[in-house]
Every structure is written in C-alpha cells, then in structure tokens.
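Structure below; questions to follow.
A single protein chain has been omitted from the complex, and every remaining protein chain is retained in its original position.
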C-alpha cells in the first residue's frame, strides 16, 4: 500500500517534511511507501514551483477535497489555519500531522483534540525534537530511573533575529496572524520536551502551577526600510516562567528572540536525585550525562553509536546527524503508526496539554500571580 | 600606620580572610599594614588553635571590647550574630567588614544599614565575587556600553551537598540559626552580582518586580547516623525567581543544594542589545564575550593579562588564579578605603538592597504573586 | 541533459553518494539532472538489493562496459580496484569520481593521475571534508590573509574501533587488500585538508620534508570468536608524522584506531602570525577562530548563517547540518563541473600529491630519518 499524502504549506516546514518523506525509502526501508500527492497553498505560481522542487504530483489551492481524499493530511500552514482543515480531515477519517503549536488559541486546540479523540486515526502534533537521538537516549535513561527522582528542570530557547530594532515587521509579529510570539513558537517546543522527558509520575509528574512573564522589547517596527511607516508588534519578544511539578520539582523556562549571538539554541537541563543531564540543540549529537554513582563530572556522550536510537539507519559511529534528521524520524514513526494502526505520540492531546501550560503562563503574566493548572 | 584587626569567626570565612590579609604585603605592597590582632569566638580551645594557625596575636571570647578597641572589625560569624556586634562597632567608630548575607532578617539588615549611614567609617558587605578579575572585566565592558542595553540576565548557583537524604542535619538547615537556606547563602551572591553588573540606569536599572519560588525537598534529616533521630529542615533547599528590571529587562535566578554533580557552580549570563557574556565561578579565570559587531560567537577570554583587573599583582598571562584570590582583592580594597578615608563598595547599603530583593522573592513565594519593590 | 551515472561500490560510500545524488534536486535545483543508472558489484543478490534501496535503474557485475557507456563513473570500491576501472573510464572519455586514497600504491596513483591529465574530463578524488561549510569558511579566512603567515599546523584523526584485541580480523587489516592502515584511510584526509587550507605559497606552501612513525599494536586478530584461529595484521594501527613546510611552518599529524573513546574525531588546528583556528569533525558546524587584532580568545562560530558556504541551500541559522551533507556539496560541485565543462578540485592530481606525502611518511618510518619530497 502506498500512502498518498496531501500537504498544506510549502515553505520552511513544507520543505522539512517533503525532504523527510523523500529520504525514507533509502534509510528506513520498512517505512510504508509514501507518495507526495498534493501540495496545497494559495499562491498558484509559488505553489507550482514548490511542488516541482519538493516532488509533489499535483497542487491544490483549496484544501477541502484534499483532506478527505488523501490517505494522510499534513497541516504545515500558519497557526491560524491549523484548526479548520485538521478537524475536517479527522472528521473525514484522514490521519493528520499538524505542526506546532497546535492552534493559536486554547479553544481551537481543544476543538482539535476533541476531533482527534473522536476520530479513529492518528492525529500527530509535530514536536520534532522528541525525535533527536540524544533526546530519545535521555528519555531511556530517565525511564530506567538512572537520574532518580527529578528535582530541577531548565529549558531555554534562545534566538536573536529581532535584536536589531530596524529588523522589519513581519506577520509573525502580529497576534492575529501568528497567535503568539516566542511563547507559542519556541516555548511550545520546550514545554513538550519537558513533558516528554520528566512527565512520568515517578520522575516529576505533571506541571501543576506556573508563574509567567512576557515581554515585548520593541513595540513597533518598520514595514519597509524606505519610508518611515511602522507597524505595531503585538506579540511577545521573550518570555520566562517558573514551574512547580506534582512531585515538588522546580522548573524555569525561557525563550527569546533578543538573545544576542544565539541562533537556535534550545537547551534542556535536568537534575535528579541520582544524576543530571544537559542537551543543546546546536550540538544535537551530544548528550551530557552525570550519574552520581558512576561519575564525578558530566560525561559528553556522542549519541552516534549503532545501538543509539535511530542511528543504525544512518552512518557509522562519529558520523554526525543534522537538524533535518529529526523530521525523518518523526515522519517514519507517524507514517508507520498509520500503516500499522498503532498510536502515535506526540498526539493532538499532547499538543493541547502543551498549549494549556502556555496559556497558563500567559495568564499568570497578565494576572501577576501563580496559576494553578486544573 | 598599622591597622589592628579584630575578627569574629574562625572557620571557613575566618581562614579565607586571614589568608587574604597575610598575603597583602607580598602582592599588594601599597596596602596598609595589617596586624591580625584578635580572633573572637566562644570555644576557647578551638579558638586558641585557630589563632595560632591563622596568625592572630590574641583571642577573645567576648566581642564587646574588641569592636571598640580594634582599628577594624571583621564580622565573619553566622548570620544571627551579624547585627549586634557590627552595630556596636559602628557606633564606636570602628570600620566593619561583614560577611553576606548582611542579616537573617530584613529588619536587622535595615538597622545595620542605618548604623552604617550614621557612622563615618567604611561598612563593607563581603560579596567577594565582585572582585573576581573576570567579573571586573565584565563590569568594564558593560559600563563602556559594549553590550548595549540589557535585555536578559540569568544567574544560577548550583551545589549538591544535600542531594542524599541521609546527609545529616546541621545548623545551616535551621531557620532560627541560619536565617534562610540557599536564598540567603547563595542567592545573595547572585543578586549582588547582578546589581553590580547591570544595575546602572543605562544598562538595566533597578529590579522592580519579582516572582519567587522556594522549595524544601527533604523535610527532615538524621541527627547522627546511629539512632533513628531526625530533625526538621526549616529552610529552603532551592529557590528560583523571575525578575523585571526598570528598563524592561527580564531575569531568572536559581540556586540549589540538590543540583546533582555541581559543587560550586555560580553562573551569570547577560544578553544586551549589542552583545552577550557568560561567566562561571568554577572557571573563574575565563569570561565568554560576544560583541554583535565584532563576533559571530562567544570568545573565551582568559582574563589573566597584565592589564586585566588585579592581575599585574600576581603572575604572568596564563598563570591562573583561584577562588581565594577574590578575598585578597576585596581585603585590599576594603583596607585601602579605610586607610585613605574613601568609600568602599559593596557597602552595608548594598547588603541591604540585596536583602530587600531576597525578602521580596520569599514574600512572592508565600503570596503566590509578583511583588513590587518600593 | 541528464547525466547517467555508473557507480562501482554499494556499501558505506555507495550509500553516501547515492543519498547525495538523490538530494540534489530539492536542495540544489541548479545542479544537472542525474540518473542513478547502473550499480556495479560482484555479489548479484546483495547488489540487486542495494540497487533497489539506493535507487539505481540497473545493476552490472562487470564494470567494463559501464565505464565507457555511462556519462560519469563513480569508483567507490576498495582501494585495490581504484586504478584499472578509473583509468579505463578516463581513456573512454568518461569523467571519474574516485574515493580516497587514490590508490594502494604510489605507482598506481601516478598512473591514474597520468590518465587524468591526458583525458579532457574531470577526474575528482572524493576528499569530502573540503566541502564542510566550516572548512570552506576557514579557507576563506586563510585566503584573505586573516591568519597571516602560517607557523604551525596540527592534524589528528582519532578512532578506537581496534582498541579491543578481541576485535576480529577484517580485510581492512591486510596490506594486500587494503593497501595501508590508518595512514591511507585517515591520514589521506588530514594531508589533503592541510594542503587545501595552507598550501598556498603565501600561507605555508608545500610540505617539503617529513618524519614518519607507523605502529601496529596488535599483530594478529581472531578470525572468528569460536575457534582459536588468528590472522596477521599487516597494516599500521596508528601513525604520526612531523612536517616541514616551504615557508618554515611546522606540522604534526596523527591518526589511530586505538584512541580509546574517540569515534571519528578529525581535528585541525592552525596557528598563523595573525590568528589561529580549530576545527573538529564531530562538531562540524562549528569553527573556532582567533584573530590577534580583534580577539583575546577563540570565538566559537556556528557556521550556519545564510551567507556561509552552501548553507543557504539548506535551513535557517542554527539548524545544524550533518556529516552526510559534505557528500551532497561535493557531488554538487563535481557534477556541476562536468555539466559546465569546468575544472574540479580535489582532482586526481591532488589525490596523487596526498599519496606522495603519505608514501614519504611511510618511507621515513622505515629509514628512521626525515625524507625530503622532490
């Protein structure tokens, strides 16, 4: 059986997923066959061009039919078009893979998760960093109890592309179009990774309370550089949060587009009663691990051995992977789940849970107080 | 003129300051002459032994006379004996050097700062990390505007000596005796360093609002290992905080005695509109600096060149200094200030300011909300 | 025009190049169209399987016709089959891309370079590390004179897969089959990179004299683990060398399969009169650079900006690439050179030059003296 995939969105994420699908046959020969069937967008010319480059058979400017006819629907469009087509697809019994954050509002996210719950097909939320080999390896250590009970988690996602006030306005800086700023764009990744890694009850459990802080450093930006016209920035440039977990563990989160010198620096640090670990996306082949009984300092593990997660599909030890490989792994898992009728995680439910936490952070910032999650 | 110094406290800090004073003549020949005149404590036998080892002329078990008769009084005792002797000394016109945190309560700290304000002699609070050459160098960069306006600060002070629940109870874990846990012990250092580094109005300005989180992971600990007796832990094992500065800059703080694998890891990170920097106490000879116009990544500067702060007093470039050198530098500055009649910073006023922020963090934790500093 | 490519070799290198060709259309749309036409090998069953997985149209167990009929011939077989088919292809006017080292003996390498010189088509030697973006960036700095005149170079290629004496014998450990040990396998890469980076006359110039040291630590290894049979190891497990360059610069080289804990650690360090740089293959997205006039320490540059070499074809800043991307870049350059009729480097001439240096290192080891290159 060949899965015919319809994909909405042909920019950054469109390219990342198209590439991932294209690479499966050579590296994951047991993955189901996939046909990049239809690429969906609004600008017919750009779409035609992208479809050719990304290897799609056809294009469509209306998603309505595609979501029903395709074997799988990928929703890689901007946040505000996540809900409607995804729900329509699920109602038509089509599995959906949707980019994060799940939706611009908590209400939309709830509707999507409801639709997913009622549908009998996988509905995945594309938190790709769960599929970094080093993160999977970390997950294995944590599940095996090698770090003990969790006491501290720390997550930072630092970028700097807005540090210059002359950087022009874009739709990403408009609340209507983008839903939120760094909180949804970057914070969603951090929250999901922490839920994935330490969310088990015998590690740290659920996030129960949060304190949030959002900030916009530059309130308006030039539309283009020639005239003096500016537009308001209506989303957050940076956020921070404190977390209280069910077991008493503490967390701090941060993300920024003003962290001068940092390009895509997503860092996770965890301290447990038996050990600690550190991960940084810009060195994604590495994991720093410290086990109290065995180590005196952090051990810098290059997670490229043949028995490391996913690695045997690629190259010999020490031949490092890149950012894009995370998409190959998540596509492999998602498409295999469809093929075998099994469950896929992260699901829309996971997407909703992340969103609830982000919403509480935003709420806490507005109210100036800690917010308890239900 | 030789300054006769009376020192209360002969353990860890007593040794650190006695060593610092002993080293001045060889390395800081322009420092005033100092005589380690009297060492003050309660246990006469231990005191006699310490006085001999640390090079003191005499001992005293009552501080009353010493604080009046000495030329300088060092208060290196536990927090709950900071206020009374320090105030008595100041009232007698004796300069005082007091270890941090200034006092176990905000009220005591206020009284001490009041006494200092009324006295016409230096009253220093011994935040020694202001005297790390790399921190002074960082201060120079910040003051010169090389990092621009500050957007983000981050401070962590991580230790792990309580991670084992079998670690025995000590007076440091009792609120009556210790005043507070990590917040006062470690957090005071972090707050002072950040005030020192970015507190100027054209950098980040004052800390205006805070949100706090305190946690005690292990509620009681064995008194000794043989019988089953335990005592309650009544201070915080860890804290975190979010900060809002006058200029809109954001901060996150943390400290813990449960950060498995970290011994004395005090890390400061700052992002400004023109650059970023990072410092870690366990690599205190280094400073990582990134200037947006000149660098694409952090530059790891070994702050041991002849024209780096304090370095010309010591060894050639690349011959690294240790933790204890910070005490030599601060003693040099403090004693020179007495000698020359000039001001010394960090003062009791700085100690009080740090304490106000720590108290607000504690308050915010109790109230579950952001607290505005007056 | 579509280039029909015939490829000899379907294991590690076969997969690396097939993947590279497969990825060109999506990421390098200006590359010539390529058809993976024929895959050549001896074991028909394994070959059929590989051809399907790697996307080849056909298979052949005899290279004779393929090297003449194909538009391009890739020789990715073991060293001892490099010379004959490559020369046949060149004599038939077919461009050749041959894996390194060029040949098992200096004599064979000379014949291949002779054939290339007489043919009017590109003959490339696949030193893929020239195509790491960070290495290209380093090359740019060096060419612009930013490191000044070169004084020191240092190259190490460390692996550890032979450290266990129980590791079984393989054909790579037999001189007849493999040509040489680490010297040809790993040393060839290091020598080529150094020639590429500092070989210009105003940097360090040619390598003029070498002193070599080869060592085999474990002389025989088990054939399989059950009986006691062993076979002799007839190649070097490790080598080191000292280099003297035309301008007086000094070099040290090393490679080993006994560097416990190192998987694929290829490190280059260069000190010039104006600056220094460091590169490590296991962190291939990074380059450490120090410029005497601008830096006090090394700056860790993440070479993933849009204007860094090749990067604009891939992902946004901070989205790191992997080892395999070097093959995409070299295939792009090689195939584009064929298409446009331009020259390609590294050529067979470069392969021969590397081999001359390696042969001199081996010679120096045998003679116990420095060897002057002609």
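Note that the chains take the letters A, B and C in the order they are written out, and that residue 1 is the start of every chain.
Simple rule for what comes next: a contact is a pair of C-beta atoms (placed from the backbone, for glycine too) under 8 Å apart; a residue touches a chain by one contact, two chains touch by 3 or more.
Note that this is a predicted model, so its numbers are computed, not measured.
Trainee: Kindly state which of the options B:68, B:92, B:106 or B:302 is in contact with the chain not pictured.
Mentor: Of these options, the touching residue for the absent chain is B:302.
Trainee: Would you mind spotting which of B:8, B:31, B:54 or B:112 touches the chain that isn't drawn?
Mentor: B:54
Trainee: Consider the whole complex, including the chain that is not shown, and state which of B:228, B:318 or B:341 touches that chain.
Mentor: Within the whole complex, the residue contacting the unshown chain is B:318.
Trainee: For the chain that's not shown, point to the residue among B:57, B:202 or B:282 touching it.
Mentor: In the full complex, the listed residue that touches the missing chain is B:282.
Trainee: Write down which of C:298, C:314 or C:344 is the residue touching the left-out chain.
Mentor: The one listed residue touching the chain not shown is C:298.
Trainee: Looking beyond the chains shown, say which of C:105, C:234, C:252 or C:280 touches the absent one.
Mentor: Reading the full complex, the residue touching the unseen chain is C:252.
Trainee: In terms of residues, what is the contact footprint of the unshown chain on chain B?
Mentor: 12, 15-16, 18-19, 22-23, 25-27, 29, 53-55, 159, 161, 262-265, 281-285, 302, 304-305, 314-325
Trainee: List every residue of chain C that touches the chain not included in the displayed model.
Mentor: Looking at chain C, the ones touching the missing chain are residues 147, 151-152, 154, 158, 163, 211, 213, 215, 217, 238, 240-242, 244, 248, 250, 252, 254, 256, 258-262, 271-276, 290, 292, 295-298, 368-370.
Trainee: Spell out the interface residues on chain A facing the chain that's missing from view.
Mentor: Touching the chain left out of view, chain A contributes residues 286, 290, 294-302, 305.
Please note the rule applied: only the chains that are shown with their structure count from here on.
Trainee: I'd like the most central chain, judged by C-alpha centroids against the all-protein C-alpha centroid.
Mentor: Closest to the centre of all protein C-alpha atoms: chain A.
Trainee: Averaged over CA atoms, how far is the centre of chain A from the centre of chain B? Could you give it in whole Å?
Mentor: Taking the mean C-alpha position of each chain, the two centres sit 41 Å apart.
Trainee: So what's the Cα centroid distance for chain A and chain C, whole Å?
Mentor: The mean C-alpha positions of chain A and chain C differ by 36 Å.
Trainee: If you average the CA atoms of chain B and of chain C, how far apart do the two points sit, in angstrom?
Mentor: That gives a centre separation of 54 Å.
Trainee: Multi-chain contacts in chain A: which residues touch at least two other chains?
Mentor: Residues 262 of chain A touch two or more partner chains.
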